[in-house]
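Shown here: the complex without one of its protein chains, the others still in place.
What follows is chain A.
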Amino acid sequence: MRTLFILSAFLLSSMSAVAQHHHGDSATLKAEKVSEHSMYHLKAEWITHRNESVTLSQFKGEPVIVVMFYGNCTQVCPILIRDTWRLYNSIDESLRSSVNVLAVSFDRENDSPEVLKKYAEYEQLNIEGWHFVTAKEADIRSLAMMLGVQYVKKSDGEFAHSNLVSVLDTEGKVAVRVEGLNQPMVSAARKVEDMLKHHTMQ
């Protein structure tokens, strides 16, 4: 696990170094344009457990909590999903309706929208703003690369994967990364609240 953290930290630091480098003029000059570092550039179409299609950019103006998991994962993933719920649940109730959750399965073969619907119901998370989704293989892998999530399917059908909960800000940029299971979520929740307050003030 330790290695994973080092690799991910390396990825994140190289990403933020580039972000700082570009910040100054481009951010103010092209305020209406999508930021160079926004995940909205990923044109993927995500199919939800309600059989609806969503894109990342349609959440513009609202934060998105993103977690990657798979349905047949009975050991670690329920904890990861519960961590995601803890983050969501720590956000001030009056702001929660503006927060979206994208739970992306990397098990395309098994996690159809129907299976994801059962999963959402079983976890009692078939609630507004929560989307359990699947997509094209290349799009799922792209999202993982952008977030710094690694996963590989093992020959027994299980996946080895990193445990990461991320938050995209109101422009689609990665603003929070919580690595590992059972991490404290309060500071991440405060950041989400700040994003929303800041965004509505503009």
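Definition applied: contacts are C-beta pairs under 8 Å (C-beta built on N, C-alpha and C of every residue); 3 or more make two chains touch, one makes a residue touch a chain; residues count from 1.
Keep in mind that, in the parts below, contacts and distances are computed from a predicted model.
Between the listed names "Sugar ABC transporter permease", "NADH-quinone oxidoreductase subunit I", "Formylglycine-generating enzyme family protein" or "KipI antagonist", the UniProt record for the complex's undisplayed chain reads "Formylglycine-generating enzyme family protein". For chain A, the list of residues touching the undisplayed chain reads 1-4, 6-7, 10-11, 14, 18, 22, 34, 36-39, 41, 43, 136-139, 141-142, 145-146, 150-152, 154-155, 160-162.
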